[in-house]
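All remarks here apply to the structure that follows.
The other protein chains are all here in position, but one chain of the complex has been omitted.
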Amino acid sequence: MKILVPVKRVIDYNVKPRVKSDGSGVDLANVKMSINPFDEIAVEEAIRIKEAGKATEIVVVSIGPAKAQDVLRSALAMGADRAILVETDADLEPLAVAKILKAIALEVAPDLVILGKQAIDDDSNQTGQMLAALLARPQGTFASKVDIDGGHVVVTREVDGGLETIRLTLPAIVTTDLRLNEPRYASLPNIMKAKKKPLEVRALADCGVDATPRLKVLRVTEPPVRAGGVKVADVDALVAILKEVGVA
Amino acid sequence: MKTLVWVEHENSLVKDATRSTVTAAAKLGEVDLLVAGEGVGSVAEMAALIAGVGKVHIAESPAYGHALAENVAPVIVELMAGYDAFLAPATTTGKNISPRVAALLDVAQISEILSVEGERTFTRPIYAGNAIATVESSDAKLVITVRATAFEKAEIGSAGAAVASFAGPGDVGLSVFVGAEIAKSDRPELTSAKIIVSGGRALKDASTFAATILPLADKLGAAVGASRAAVDAGYVPNDYQVGQTGKIVAPDVYIAIGISGAIQHLAGMKDSGIIVAINKDEDAPIFQVANFGLVADLFTAVPELTAKL
Partner (left out) sequence: MPSIIDRDEMVYDVVIVGGGPAGLAASIRLKQLDPDISVCLLEKGSEIGAHILSGAVIDPRALDELLPDWRESDCPLIAVPVAENLHWYLTAKASYTLPHALMPPLMSNDGNFTCSLGSLCRWLAEKAEALGVEIFAGFPAAEVLYDAAGAVIGVQTGDMGVDHNGLPKADFQPGMNLKADYTLFCEGARGHLTKRVKARFDLEAECQPQVYGLGIKELWDIDPARHMKGRVIHTQGWPLNESGTWGGGFLYHQANNQVALGLVTALDYANPYVYPFEEFQRWKQHPAIRAVLEGGRRVAYGARVINEGGWQSVPQLSFPGGVLAGCSAGFVNVPRIKGTHTAMKSGMLAAEAVLRAIRSGRKQDRLVEYDRSVRSSWISLELQLVQNAQPLVTKWNDKLGTCLAGADMWLRTLFGFGLSRPMQHRSDASRLERGKKHRPIAYPRPDGAISFDRLTSVSYSFTNHEEDQPVHLRLRDCKVPIDLNLAVYAGPEERYCPAGVYEFVGQGEGAVGLQINAQNCLHCKTCDIKDPSQNIEWVCPEGGGGPNYPNM
């Protein structure tokens, strides 16, 4: 069984994004970039499935600038077998990404695609579902547990208010939630070895996909600042307020 | 513009998020609803009472019983032949189904809108809410998920809209629902609670934390949270932590007790509806974001508050 893991290079989760003063977007100059945390969980899950003897090859793919090779190398260092970079400097929307991934999936022919439920930059939470639709395959989104069971995958999903378990016919698409696993550290020897693993770079134009954006970002602004309110005199005043807002 | 809204329901009740989504849809034009599921006749009747709704489509089949995206998305795609926009609440169900619909329609999805700025223009949060993008769609049809807390709930009227059955393609045979385990706890779960009482390091130790915070939380039916400092000091386990490195919460009411309001903590709760702070230090940064602040010794104020509520 082959597993395809799409990964995205995004602003590091420790860094607080800063909106550019001209409202054109978020300033990414000199900002630390890393693998999207949900995608890192996807890589980890794929590796665990392979370590359990249920998969033979893990292919990681990223769509982005040349620098996205760094996140592919991280995934290779964790244990993926080979990598593909579809190189583009354009900012692609999830639909275009899903179409490119479909082209890659038809070529690699994975039994399972695992990817993050969303990227922490645009927070779209769409790509996995869209890829599933385009490939006419089932989807197990927001996974907190993944079990390969013969020709099926049983996915426990984090849904509002609890957990839900579904059984999907392979090939299938799974998107990861935070609690699925704790990704491993890439060890120094594995980072060294990863430099020798195959990483193929191809141009976006070679994918034969129309990646024209459908949405126009008119402006990006900072969220409204929360202003401090009033100080109340005593507990009785607080009780009155809590009653007024309906909590007591 | 003709819009179709996904009705989110549970235990034969229409969830509130649906009503907020109707409010968002009404800003675009006419609103029809889709109720999909098994034995959802009463849900459809209830949904038909939401003010401003023109028509309710009801798709009843065991295949739609658990809102499996594989089976439900084709129903929506078929119906969308007669609509310009599809809106679903940004719940886990809405987030699961909508992108599948969008891809089948070959249009972009606009996720978790916060406001409707025009017929094709919306605002939505990006970078975990650290920025707000205003986007304009050029697609023929719109597919949108709606952040329910950003819109008022549509009223419940008295006159019911028409209800019409819709068959849809049924089970496409890709997925099967196995089971669900809905979290049951005496105390609401932190990330979904409507009220949270949170304690900081000023609570001194684990037993003082419990003795001070828990009675108030019990009285309010609130979940219990804590600052990183309180977790670090061992007053409560790790999964109580609210903040940048802990849980991000946005309850209707957040009561911060003995929490100074380090930025890491604020990052985790700043989207709460109303923030109440009780702290001895009048310069504590928490007061800069609190709607209501009480400068007092928490060891007298909190028991008094608990008693008087």
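Labels A and B are assigned to the chains in the order they are written; within every chain, residues are numbered from 1.
Heads up, the rule we're going with is that a residue touches a chain if its C-beta (ideal position, glycine included) is under 8 Å from a C-beta of that chain, and two chains touch if they have at least 3 such contacts.
Keep in mind the model is a prediction, meaning the values are calculated, not measured.
**Student:** Which one, A:31, A:90 or A:240, makes contact with the chain that was left out?
**Tutor:** If we include the chain that is not displayed, A:31 is the one touching it.
**Student:** Which residue from A:182, A:210 or A:244 sits in contact with the chain not drawn here?
**Tutor:** A:182
**Student:** Using the definition of touch stated at the top, determine which of B:51, B:211, B:248 or B:262 touches the missing chain.
**Tutor:** B:262
**Student:** Name, in rising order, the residues on chain B that touch the hidden chain in the full complex.
**Tutor:** For chain B, the residues touching the absent chain are 201, 204-205, 208, 228-229, 232-233, 238, 244-245, 260, 262-264, 267, 283, 285, 288.
**Student:** Given the full complex, what residues of chain A touch the hidden partner chain?
**Tutor:** 12, 14-16, 18, 21, 29-32, 182-185, 187-189, 191-192
Everything below uses one rule, namely that only the chains that are shown with their structure count from here on.
**Student:** I'd like the Å distance between the centres of chain A and chain B, where a centre is the mean of that chain's Cα atoms.
**Tutor:** The mean C-alpha positions of chain A and chain B differ by 21 Å.
**Student:** For chain A, which residues are in contact with chain B within the complex?
**Tutor:** Touch residues, chain A against chain B: 11, 16-17, 19, 26, 93-95, 98, 120-134, 136-142, 154, 157-169, 172, 213-223, 226-232, 234-239, 241-242, 245, 247-248.
**Student:** List the residues on chain B that touch chain A in their complex, please.
**Tutor:** 66, 68-70, 73, 91-93, 95-104, 106-112, 121, 125-139, 173-183, 189, 192, 195, 219-220, 252-253, 270, 274-276, 278, 282, 287-296, 301, 304-305, 308-309
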